[in-house]
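Excluded from the complex is one protein chain; the other protein chains are retained at their positions.
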Amino acid sequence: METTGVWLIGARGSVAVTSVVGALTLRAGLAEPLGCVTELPELSSPAVPGLADLTFGGHDVSDLTLDKKAESLVAAGVLPSRAAEAVGAELAAVQRELRPVPEAGTQLGVARLIAADIDDFRRRRNLERVVVINVSSTEPAVAPHPAHQRLGLLDEALAGPDRVLPPSSLYAYAAFTADCSYVDFTPSTGARLPALAELAARHGSPYAGHDGKTGETLVKSVLAPMFAMRHLRVRTWSGTNLLGGGDGANLADPDTNAAKAGSKQRVLAETLGYQPQGSSHIEYVDDIGDFKTAWDLITFSGFLGTPMRMEFSWHGCDSALAAPLVLDLARLTAAAHAAGRSGPLTDLAFFFKDPIGDVPHALPDQWAALVAFVRGLHAPS
Amino acid sequence: METTGVWLIGARGSVAVTSVVGALTLRAGLAEPLGCVTELPELSSPAVPGLADLTFGGHDVSDLTLDKKAESLVAAGVLPSRAAEAVGAELAAVQRELRPVPEAGTQLGVARLIAADIDDFRRRRNLERVVVINVSSTEPAVAPHPAHQRLGLLDEALAGPDRVLPPSSLYAYAAFTADCSYVDFTPSTGARLPALAELAARHGSPYAGHDGKTGETLVKSVLAPMFAMRHLRVRTWSGTNLLGGGDGANLADPDTNAAKAGSKQRVLAETLGYQPQGSSHIEYVDDIGDFKTAWDLITFSGFLGTPMRMEFSWHGCDSALAAPLVLDLARLTAAAHAAGRSGPLTDLAFFFKDPIGDVPHALPDQWAALVAFVRGLHAPS
Amino acid sequence: METTGVWLIGARGSVAVTSVVGALTLRAGLAEPLGCVTELPELSSPAVPGLADLTFGGHDVSDLTLDKKAESLVAAGVLPSRAAEAVGAELAAVQRELRPVPEAGTQLGVARLIAADIDDFRRRRNLERVVVINVSSTEPAVAPHPAHQRLGLLDEALAGPDRVLPPSSLYAYAAFTADCSYVDFTPSTGARLPALAELAARHGSPYAGHDGKTGETLVKSVLAPMFAMRHLRVRTWSGTNLLGGGDGANLADPDTNAAKAGSKQRVLAETLGYQPQGSSHIEYVDDIGDFKTAWDLITFSGFLGTPMRMEFSWHGCDSALAAPLVLDLARLTAAAHAAGRSGPLTDLAFFFKDPIGDVPHALPDQWAALVAFVRGLHAPS
Partner (left out) sequence: METTGVWLIGARGSVAVTSVVGALTLRAGLAEPLGCVTELPELSSPAVPGLADLTFGGHDVSDLTLDKKAESLVAAGVLPSRAAEAVGAELAAVQRELRPVPEAGTQLGVARLIAADIDDFRRRRNLERVVVINVSSTEPAVAPHPAHQRLGLLDEALAGPDRVLPPSSLYAYAAFTADCSYVDFTPSTGARLPALAELAARHGSPYAGHDGKTGETLVKSVLAPMFAMRHLRVRTWSGTNLLGGGDGANLADPDTNAAKAGSKQRVLAETLGYQPQGSSHIEYVDDIGDFKTAWDLITFSGFLGTPMRMEFSWHGCDSALAAPLVLDLARLTAAAHAAGRSGPLTDLAFFFKDPIGDVPHALPDQWAALVAFVRGLHAPS
């Protein structure tokens, strides 16, 4: 099959390196593809590129080497030491495909250099197409700007001196101009601006997002529908998330935090039809590292108002939950691109905390949409 | 609309009395129909009798009065005191429809008397049809007997001196001979014998079962599919159920317990495709009363085998979870009977821990089947 | 025995009314004295006034009647309905002893009126002595003022137009000038100012505080010493407190909250000898009411650094935990006063989250101090 490029924004971060080491390990037959949804029989399809068909590259502002990062992920219990050792040589090869974030006088200049880096990668590695995936640090919410509304205004503004777009959106801009598809695995703005939707349409580029659904929200997306189907009234749903690591430190910032905490409760209103009391609280605890602990309390009323409650705690390794989804999204988005789809891939809502579009938020409904989507790609058109 | 009779086996027990007081309270407009699935918009249908269309009666071996039982349910926090007071007069009326379990020389004799009691009820109250619902104490597993296999053999054996059928099955036998439908809300044998399937077919009677899905198993039926959809390998699923009350004391008996614990793990094998380690343990703790506490530990492996875990604890009021389902089952089974359905109602799997037939065990799939079932009843035939 | 007056600041609040109804109920022999530490055999002493020797009065800014408040506490499950009904008449009598908070042109004027109210109560009810107990709403932290440092300066400043003292401290000032003892059950400033220590000494008044230890901190005060005694290194201790009610709404205010959250972690540093990572987070959830839910995650390292963890969740009724301690404190402080003790009663650290003085924070050590204190009171002097 044709090879597919995966261009990672934040390529030296935990999620990115876990994804790359994992793909290399699976390709070498050293582990089962656990966590990889696309490897389930229900989603098996000749239209979807295989794990072995992926070629990695990317941008990062840091210059940490991939082997150092992999080492620290081994020490943290995220990667098995065996795996990291076995794929050392291929990891070094991926490292040669990484580029620093380019600099220029205007954001338009930067976007062109980003696009050029991606284009070089495509030609150098002889790739049929490239999926750009944002797995860089979460940005603070962005201030509205008139140029976000229309592509014409945006092109003009980018050529000026102001920082009109946040980095995630500038990467999306560059990805579309380079005829690539784009996935935002983070809660950042990314492609969620009317001007960028216009650009994607013009280039026939599909895109997906936002914010990989890995832990507490995943559980919510099955428990909340359970309460709804049983006509049980949820009164309070209150969550605490303790997490460390780079992402944790970043989310401890109240601005960034607010965005994420909001998107974590949205699933409740969407699946229950009302918003219960309580909030979702994120706390940075360095010692916890990548093994997030979330605790949720749910109080609810049953028959004749009888009060009941449920609690759960979730101890998940965030990068290990995220990485296989990054690989799934790369494969599915590339397949959609190959099949001629463009615009928002709302059928990929299964993967996201805060999915684009007016889509179901209950996991089983998202699963059904995903299965239909994959079958649709396969069907002879 | 025509009125529907609900004949409760174990009519003086916690589930039965909570169901009856609840129905009367809802009918009086004193509470919202929380917990009643049939009251959700998705299941609204002119084919389904309303709560106000139900008339109650039943058998019990005990002679505890309904108001005494209601009082103890108020003290235990299961029923709101307001509700129990408001419906006192109607409750006394229901009590007049209760009958002691008849006695006779042979099981056939008993069955005929049971059927006669039900038939009297139908004529006296001028009911279109009656649903017999077993909410009596769980029985120990029954020893196999050749007469269970064929109706001819069974009729013959019942006329003899031996106790061929356990009570739950004898009630099913009587229900069918009286042209009623039958629901088994308990884990007991009930209608699950080939000879009884023959009898139900002959009388055109529908039936449903087994074992109302109220607590830990309900949660399992959404969490286990979540792990499956995410390709996460569940290694251990170990549960502890602490419960008091009459049902708790009964389930503390190792024989009865074994049956229930088994059916609680079945959902895992069915939805995951393999059986994880661990078991489901039931412990009787008198002080806990009707407010069951269940704790489950789930360990699972993700990407590259990374070990993770989840715990939940569930504090549910068992009778308050069961009662609205009993009302739902009465209404849906009566509607199916009216629509000419007979045999096992596999589309009601949503309500049961151990559903009859080769049906889905994931709650969302059971929900979809239920919605389709109700829509099918409604369609002009 | 001589009768002891208990003058409650915040006398119409949840803790106060639970204390009063409880004392009346116990006096009537309608319940066991659960939660009352002074009723344990180890603390039994002729030097300590009995429950039946307490006479209640108090101030409150609200004019909610005690029976209305008791009713709402019954509805919330804090008080048994039986109890509240049985003591209705005595509760009405207590209500006649309540006074609105006096007003005057200067804080000195207010203090004199407060003292006069208390003095009237003492003479009217023929009381030997009165303990003033602050169970009013928690105040925000107070700004430092030079007059807090010396009694001379304070007397002068109070006579001027400024609000020099927060209410809790003004009540302490009034209590001491009326020759009463004073207990601060809240985290507010109360008697914790050098000028007030001077005043207490001059009047021979004992005082105790701060912040009743009822829930999560109580558990911490036994678990943290366990880790210390076992030489296990606590890495993270992170707590979430969900609570509703009047106190909850008040603590949701970030200023007030910060003070309380700080005092909740102090026990860790004091008993472990170092401060682990993590914080104690308070969240207001109206629906939770008075039944607080706290969840704590503790990660720790054992032999050769092996990482381990513990979690607990605590579902306690805050007012029901606080009320018996208020009664205990009234009795013990009155006994100390009678025995001629004055100044800070550091031996009552057992009862407080943030005890006055350089005292042990491990519960068993506090218990030992308390037992010795009671024995000391009893000893013939």
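The chains carry the letters A, B and C, assigned in the order they are written, with residues numbered from 1 in each.
We take it that a residue touches a chain if its C-beta (ideal position, glycine included) is under 8 Å from a C-beta of that chain, and two chains touch if they have at least 3 such contacts.
Model, not experiment: these values are computed from the prediction.
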| item | value |
| --- | --- |
| Displayed chains contacted by the hidden chain, counting the whole assembly | B, C |
| Which residue of C:33, C:88, C:102 or C:140 touches the chain not shown here | C:33 |
| Contact partner of the left-out chain, one of C:218, C:243, C:288 or C:356 | C:218 |
| Hidden-chain contact residue, picked from the options C:22, C:57, C:206 or C:244 | C:22 |
| Residue among B:285, B:339 or B:359 touching the omitted chain | B:285 |
| Touching residues (missing chain, whole complex) on chain C | 18, 22, 25, 31-37, 39-40, 77-80, 83, 218-219, 221-223, 225-226, 229-233, 301-306, 308-317, 320-321, 323-324, 350, 362-365, 367 |
| Chain B residues that touch the omitted chain in the full complex | 235-236, 238, 240, 242, 277-279, 281, 283, 285-288, 293, 295, 297, 299, 311, 313 |
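Here, only the chains that are shown with their structure count from here on.
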| item | value |
| --- | --- |
| Touch-based graph of the chains, sorted into line, ring, star, complete or other | line |
| Length of the line joining the C-alpha centres of chain B and chain C, rounded to whole Å | 51 |
| Length of the line joining the C-alpha centres of chain A and chain C, rounded to whole Å | 50 |
| Chain C residues counted as touching two or more neighbouring chains | 311, 313 |
